[in-house]
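Below you will find the structure I want to go over with you.
Every protein chain except one is present and positioned as in the full complex.
Moving on to subunit A:
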Amino acid sequence: MLGSLSARAAGHGAAAGAAPAVRVAGLTVAYDRAPVLRGLDLDVPVGQTLAVMGPNGSGKSTLVRAMLGLVAPSAGRVDLHGVPLRRFRDWGRVGYVPQRLSAGGGVPATVREVVASGQVARRRRLRLPTAADRAAVAEALEAVGLTDRARDSVHELSGGQQQRVLIARALAARPDTVFMDEPMAGVDSASQHALAESITRLSARGATVVLVLHETGPLEPLIQRSVVLSGGTVVHDGAPPAPEGDCARPGHDHVHPHADPAPATAVPDLEVPRRG
């Protein structure tokens, strides 16, 4: 009995190890019957830093929200670490940085309170935080460079600093799978630096990072793979599209993993390198 149990546990572990961090299969999401994602397939291997890119309305935010179960698919499925989303319970492993202008609610809260609230899925009821919990919060604050603001109200911070609070909140639970929705939007350079630092640390720890980005910008060296969406389907999957300036340079040799199948009109305002 015990033997079969442990054998099953071992088998389960092996299966989970082989499963991608995120598997999206045939995913269709529609708002008011207008499809935003059309039968999308995507595997994100464990430990990969992936950028989901595309023009406004291409469905990139919807894809990440569907990966977290925040929008219900009309067809297809999402698995997190080999478990269908509906049955996934291990939310302490998952971090989410939403696209927000402000980190605060209607009542003042200190930076530390907001960051510590990221541990909600891990902490036990009616218990004070353990030394490990406190250490994780301190580490998250340090990663985004807000240690000295820990006791200030989030309302007193700049927009970029509030974005950093949201990143630290996601880091506080020490997640191994992190989703960030446009973390660069409207962020000052100090916060971009903090963001790059956080992603580097996550990556070094073997965490999977999925970023929704409008442009790679200073994060480019950290991104291992980029998926470009247009009209709810994947039109590019491979190396990050290089910034426009690079492409324009004479002698620039950009190797595509496969031919770009999308017609030119499908990607109107994208910086996908195209040789012709």
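Keep this in mind: a contact is a pair of C-beta atoms (placed from the backbone, for glycine too) under 8 Å apart; a residue touches a chain by one contact, two chains touch by 3 or more; residues count from 1.
As a convention for this text, contacts and distances are computed from a predicted model.
Colleague: Choose one: "Metal ABC transporter permease", "Ferredoxin--NADP(+) reductase", "Pyruvate dehydrogenase E1 component subunit beta" or "5-oxoprolinase subunit PxpB". The correct choice is the protein name in UniProt for the chain not shown.
Modeller: UniProt lists the chain left out of the view as "Metal ABC transporter permease".
Colleague: I'm checking contacts with the chain that's been left out. Which of A:Thr28, A:Ser74, A:Ser153 or A:Thr200 qualifies?
Modeller: A:Ser153
Colleague: In terms of residues, what is the contact footprint of the unshown chain on subunit A?
Modeller: Residues of subunit A in contact with the hidden chain: 68-70, 88-89, 91, 94, 96, 98, 100-102, 104-110, 113-114, 117-118, 120-121, 123, 125-126, 151-160, 162, 169, 179, 184, 186-190, 192-193, 196, 217-218.
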